[in-house]
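A single protein chain has been omitted from the complex, and every remaining protein chain is retained in its original position.
Now for chain A:
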Amino acid sequence: MAGGQVEKRVKYKSSVKDPGTSGFLRIKEAMLLFVPDDPKSDSKLKVQTQNIKSQKYTKEGSQKPAWLNLTNKQGRSHIFEFGNYPDMHACRDFITKALAKCEEEPNKPAVPASTEQLSIRELELRFKLLKENSELQRLHKQFVESKVLTEDEFWATRKKLLGKDSIRKSKQQLGLKSMMVSGIKPSTDGRTNRVTFNLTPEIIFQSQVVIYWVRNPLIGVQVASCALTYRAPCETIFAEKPAVRQAFISYVPSKMTEKDFWTKYFRAEYLYSTKNTAVAAAEAAEDEELAVFLKPDEILARETRQKIRRVDPTLDMEADEGDDYTHLMDHGIQRDGTRDVVEPQNEQFKRSLLQDLNRHAAVVLEGRSIDVDSEDTRIVAEALTRVKQVSKADGETGKDANQERLERMSRVAGMEDLQAPQNFPLAPLSIKDPRDYFESQQGNVLNAPRGTKGLKRNVHEAFGLLKESIVEIRARGLSDPLIKPEVSFEVFSSLTRTISTAKNIIGKNPRESFLDRLPKSTKDEVLHHWTSIQELLRHFWSSYPITTTYLHTKVGKLKDAMSNTYSKLEAMKESVQSDLRHQISLLVRPMQQALDAAFQHYEADLQRRTAKSSGGERPNGYV
């Protein structure tokens, strides 16, 4: 490799479409130099080999010219067009070798660096896997700790195990309860006019709202005071009713305490539950904050309108506000099952069961949008607002985006038979002649000479013999006796022997294997040898063909480990009891054969390398 350089005539193209400037490409180990023919052109190029990140090339069988595309670390790519493919291959090989050399030195210090970069999470995963799987642990101890394989190599083939684990670790998100808050009916205590709302712990965290009512001659009932004993806020309520959330943020703690807020809220709920819209209207007129709860939710309405605007017309051309089932009134089934006629001015103080149900269902299906698990109502409210704002910003469509959407819709909705006929350039069908396949099967057989030249002469003879036999049997009939009894007896005894020996080898129960009849320690040893040999062989065969010294040392270490295992197998064969020895050797034979094949390959490869290096020196006296 010393003093190597390759020089070729090429055309340099900076991009695929560039016709290319012809010139001379000289590739040395450390760098690559392109000198154009025309001294006036300024596309002289000098690239350090270290900067080359990767190379791509066109395949030989395709119709394209021979291109070699080098990408450097900054992302720029240089394309060289060669006169013919062997040139290109020569350059490519040279560059590969140079790159490999460059990589080797930084690779060695990089290897320990990469292990440091492993996240703690991955290390934890690995420890966990090793703890769970004792076989894996044994393999790991045997190979990694005796420095036959490095950690990375060991885990390289087990990426699937590591990957699966990490998926298992991700938490499953808990959803919201599907029970509705507003479905809770208060219990009325007739005597003291006390209405009690009992709210369940999960959603409202043990809140209990006790509201005292005092009869008001004007409107019937009125809230007098409220005793709230609760601890935490209502995530569901805030998710379902953004107006309430908004009100909470703006009113508490500036205008009223939390207690008062909830009192008013539940008052509003109570008013909804009675169908008394007159009362509701009156109270709303009196109390501004209460009115917030009694009005239809503006924020929700806005969101829904936006959603409807974004509906794809190919799905539903007529999507309009009538499809807003969460916000508008339906056909009027009230919460307690009666139908009622409402005065127009009080219509806004009504809310139907379906509206509540739909809204609640939508929220439950969305799931938890925040991870905040706090007891402070305010924090929850703010978190929810933030989430909503983010999603609103994402969803907001500017003019351009709208335009794009409309264009896309028109493209999707295009009708093919109304468009102009498009004449695509057709690629000709190439159906291979199936006879090619069969002829290629026969082809090489004819080339192999066989020693049956005399066959032709014998054809007539052989067939003649056959025909004679048939005539004979027709004349004679079936031979009588067909079979001699001694022969028959012999046949029976030999068959019996065959079957019974097979039974001894394979076992009475065909499902029972020989392994189960071994003593446990031997069985474990045999199985362990099997898995370790698998592991070693997998790494061994994947390292061929050897292109770097790293692989070379790896193969050397693997070979030593394999010889070790081989000798252990031999020892085991000899140490086992005599009646099992034959079976053990049968079991062990395929393992030894596999190892033998590997050793053979190793020796052959080594010989070839030494022959090549020694042969290369003789004619090349410059080394």
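In this section, a contact is a pair of C-beta atoms (placed from the backbone, for glycine too) under 8 Å apart; a residue touches a chain by one contact, two chains touch by 3 or more; residues count from 1.
In this section, contacts and distances are computed from a predicted model.
Asker: For the chain omitted from this view, which of "BHLH domain-containing protein", "Metaxin-2", "Exocyst subunit Exo70 family protein" or "General transcription and DNA repair factor IIH subunit TFB4" is its UniProt protein name?
Answerer: The chain we cannot see is recorded in UniProt as "General transcription and DNA repair factor IIH subunit TFB4".
Asker: Which of A:A285, A:I473, A:L527 or A:A571 touches the chain that is not shown?
Answerer: Considering the complete complex, A:I473 is the one touching the chain left out.
Asker: Among A:S54, A:T257, A:Q306 or A:T547, which residue is in contact with the omitted chain in the full complex?
Answerer: A:T547
Asker: Who touches the missing chain here, A:V390, A:A502, A:L527 or A:A571?
Answerer: A:A502
Asker: Out of A:Q306, A:S494 or A:Q607, which is the one that touches the chain we can't see?
Answerer: Of the listed residues, the one touching the omitted chain is A:S494.
Asker: Provide the residue numbers of chain A that touch the chain removed from this figure.
Answerer: Residue positions of chain A that touch the missing chain: 4, 6, 59-61, 86, 89-90, 93-94, 432, 436-437, 440-442, 444-446, 448-450, 452-453, 455-456, 458-463, 465-467, 469-479, 482-484, 487-488, 490-492, 494-495, 498-499, 502-503, 505-506, 545, 547, 597, 612, 616, 619-620, 622.
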